[in-house]
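Only one protein chain is missing; all other protein chains are in place.
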Amino acid sequence: MTTAAPTAQNRSPLHKYWVILSTRTQEDMTYRFNYVFGAIFRFLPLVTMIFLWYAVYMGRNMAPINGMSFKDMIVYNALMYIARGFSSVPGTMNDISKDIKDGLLNRYLIKPMDYFGYQVMYRLAHKLVFWYIALLTFPFVFWFMSASGHYFTHWPTLWEALAFLASLVIAFCVGIQFCFMIGNLAFWFLEISTFLFVVMMLEFFLSGQLIPLNILPQWMHQFLFLSPFSYEGYWPCVILMGKVPQDQLLPVLGRGVLWVGVFYAAVRVMWRMGLKRYSAVGG
Amino acid sequence: MPIIEVENLSKIYRTQKRLPGLAGAVKGLFSRDYTEVRAVDGVSFNIEEGELVGFLGPNGAGKTTTLKMLSGILYPTSGTAKVMGFIPSDRKNEYRRQFALVMGQKNQLWWDLPAQESLFLNKEIYGVSDTDYKETLDEMTELLQVKHLLGIMVRELSLGERMKIELIASLLHRPRVLFLDEPTIGLDVVAQKNIREFIKDYNRRTKTTILLTSHYMNDIQALCDRVVVINHGKKVFDGLLETVVERFSQTKRITITFKDGGVSPEQLAAFGKVLESTKVKAVLQVPREEVKKASNEILNRFDVDDINIEEVPIEEVIEKVFEGAAGGRP
Partner (left out) sequence: MAEFSKYLKLTGLMMKNCLVREMQFKANFVVRLFTETMWLVMQFIYISVMYGQTGQIAGWNMWEMVVLAGTNHVIAQLFEALFYDNCMRLIDQIRQGDLDFNLIKPINTQFLVSLRYTDYASIVNSSIGIGIILFALGKLGLGITLGGVVLFAALVANSILIYYSILFILSVWTFWIGRSNNLMELYWQFGQFSRYPGEIYPWLLRRLLQTLIPMLIVSNVPAGVLIHKLQTGLIFYGFTLGVVFLALTAWIWQRGLQRYRSASS
């Protein structure tokens, strides 16, 4: 919570955000067991999913489902782990709505910084450690996957690789802005924790984390592919897997950026209206 | 045979040393240094049945830690404690049925329920019979004047009211030994006084052995004849409250009222330290052994209306003991 010392006046205005970031990371590191366990066991659902899909494919003699072979399915789920690592920021909605409800906002409002800027840094810090661990483990996972069973059959082109990186950034932006939006609802509604749960389940489904969006019934595709949530998981996965034709890469990313913009605007508008309300009732 | 026997009791905590900054945190992931904190360091004392003993010391001196070891909440690092012949850390049910612990800073009542529900649960846990329960409850609620509060949600009670209910909850099973940890902390003066009087009266009537810690000298002065003082985990004094003053204060105070003024502080400085000096009144601090001589001479030399010799107020003495300024460690 501590911001930069007053002597830091000649430093870049962004310095304080760095301090938030590093303080938060320290917090995480202090409990090392907690961290290591958390990072390792987040792989567990992946294990169940792989074996379950294997059983499904065995039941249909390994015939692909809507163009997704079993190997595709594995790669999709592994990539989903990375994509959701970028787009899901657990606790954000809850913390923001709590800050608003319990009147804790005041202690941020009196500080010379942007609340959402603070939040982004705070969350980013948490993510950094995760990304760091992912960076160490994932090359190994992918190497194993390609060496053992040639799961990773498609080697991405340069364009696909770049589009993948861009889509991860979009995933983070969409994910966190969405959290801000929902968190802001606390200005108007007293009890939103249930709503949060429902929203998170929808996210789980609409992002393609539960089931790859392209194997769901055809009539849903139009809606699913256009929804902002598809950028939180589905698109990064299929882009790197080479399932998106090269001429479609830019339009897909473009729509994603558009969503980021829409969400950003919505967050700002809600924040402004919310604060008016907040100060009106005296916090 | 003493009801509480404490011998060489120690509690040492190991805490991790951490270097500042992110680099320190990363380093801490791989190797850790520990520092030892001696919360209680070789404390010994005995308490006889029926005594009401005050446990004094500044914050972090180890009072609460000692009480928690006597309650079996914490395991001692070394040394032994015996209460009613039991070793507290064994947490035998026979032992736990016979003592109680009240902590001013912690709460054992159910927050979202009327106070009486918590009391009833305690009755069942301690296996108190219906008649005993009713009798004790009537008596206590009468004494503490909280009968009307029993049906009220605990979260809606004031701190003072809650403390009274806490006391009742802890006394339902008529413990032989009672540990009170800061029972009056944060309470207003009236509530403090009520609780103080209740404790004193309870000790006198039931001969329950009570060990009490408090920040407020008022509590200690009103309740305890005997005090145990600890500082930095070590015992520095054990004895009657009055003798604390004799032991730790080498001075007394002489208050003089002059008939027609005109005595300057410089004239008085020869006898001792001048604490206060106005036209008609002066307060001097004089070494114990010189008090007689000094007062004689003052009476001879000045036109004195009244002279009064007193001990230094106990708060000040204790304060000095805590600061470690007072010499003469026993």
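When the chains are written out, they are named A and B in that same order, and each has its own residue count from 1.
Note that in this section contacts are C-beta pairs under 8 Å (C-beta built on N, C-alpha and C of every residue); 3 or more make two chains touch, one makes a residue touch a chain.
For clarity, every value in this text was computed on a predicted model and none was experimentally measured.
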Based on the whole complex, identify which of A:Y118, A:F204 or A:F225 touches the chain you can't see. A:F204
In subunit A, positions touching the absent partner: 31, 33-35, 37-38, 41-42, 44-45, 47-48, 51-52, 54-60, 65, 191, 194, 197-198, 201, 204-205, 210-211, 215-216
Footprint left on subunit B by the chain that the document does not show: 13, 64, 68, 71-75, 91, 93-97, 99-101, 103, 105-106, 108, 110, 112-113, 117, 120-121, 124-127
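Definition applied: only the chains that are shown with their structure count from here on.
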Please tell me the distance, in whole Å, between the geometric centres of subunit A and subunit B computed from their C-alpha atoms. 54
